[in-house]
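Handing you a structure now.
For chain A:
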Amino acid sequence: MNKFDKEQILHTSGVNVLKCMRCGKCSATCPSYDEMEYHPHQFVYMVEKGDIEKLMASKSIYKCLSCYACVERCPRGVEPAKVVEAVRLQVIRRQGANHLTPDDIPALLDEDLPQQAIVTAMRKYSK
Partner candidate 1 sequence: MQDVKTFRPKIVAFCCNWCSYAGADLAGTNRLNYPADVKIIRVPCSCRVNPMFILRAFQRGADGVILCGCHPGDCHYSTGNYYARRRMTLLFSMLDYLGIEKERTRVEWVSAAEGAKFAATMNEFVETVRQLGPNKRLEDLRCKK
Partner candidate 2 sequence: MQRIGVFVCWCGSNIAATVDVSAVSEALSHEPGVVFSTNYQYMCSEAGQNLIKDAVREHKLTGVVICSCSPRMHEMTFRKAVASTGLNPYMVEIANIREQCSWIHKDKAAATEKAIILGRAAIAKVHLNAPLTAGQSPVTKRALVIGGGIAGIQTALDIADAGFEVDIVEKQPTIGGKMTQIDKTFPTLDCAACILTPKMVDCAQNEKINIFAYSEVEEVKGFVGNFHVKINKKARYVDTTKCTGCGECTEKCPMKKIPNEFNLGLDNRRAIYIPFAQAVPKVATIDPDHCNMLKNGKCGLCAKVCSAGAIDYKQKDETIEREYGAIVVATGYNPIKLDQYDEFAYSQSPDVVSSLEFERLTNAAGPTGGTLLRPSDGKHPHTLVFVQCVGSRCSQEGKGKSYCSKICCMYTAKHAMLTREKYPDTEVYVFYIDVRSPGKNYDEFYRRAVEDYGVHYVKGMVGKVTPRSDGKLMVQASDLLAGEQMHIEADMVVLAAAIEPDKSARPLATMLTASMDTNDFFTEAHAKLRPVESPTAGIFLSGACQGPKDIPDTVAQAGAAASKVIGLLCKDQLTCNPCVAHADQLMCNGCSSCEKVCPYGAITYEDKEFRMPDRTTAIRRVASVNEAVCQGCGACTVACPSGAMDLKGFSNSQIMAEVDAICKM
C-alpha cells in the first residue's frame, strides 16, 4: 500500500474512489480499452487499494485519450479519467521534471498541428 502516492492522487484528482459501485460502465464505454493494460475501473479500484506502483509503471496512463466518456457515463460521478490523469501527474512529479515546458512549445510548433494537441500534450507531459 503506497499511502503517500494514494493521498497525492486523491488530492490532485479530487475524486472520491469510494463512491465507485463497481459496475464497470467506465470500462464498457472506453474507446481505448484494448490498448490499455489496466482499464478505467481498475484504476479506480487499484488506487483505492493503494496499489499504485503498477499503475505508474504501466503504459496505460499514456493510452488514455482523456475523452471523458467514462466521466460522462459513470452513474456514481466517480470520474475515472481524472484518476488516470492524476496517476500520470504523479509519475511526472516523481521524475522531478516536466517533459514539456511552455518555453519548448515555439520550437515544436508545426502549422499542421491542431491547437488541441498542444493543450493535450501540455496536460499529459507537464504538471
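On the choice of candidates, all candidates are chains of the complex that A comes from, given by their letters.
To be clear about the criterion, contacts are C-beta pairs under 8 Å (C-beta built on N, C-alpha and C of every residue); 3 or more make two chains touch, one makes a residue touch a chain; residues count from 1.
The shown structure was predicted, so the numbers you read here are calculated from the model rather than taken from an experiment.
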item	value
Candidate touching chain A in this complex, from 1 or 2	2
Interfacial residue positions of chain A with respect to candidate 2 in the complex	19, 21-30, 33-34, 39, 41, 69, 73-77
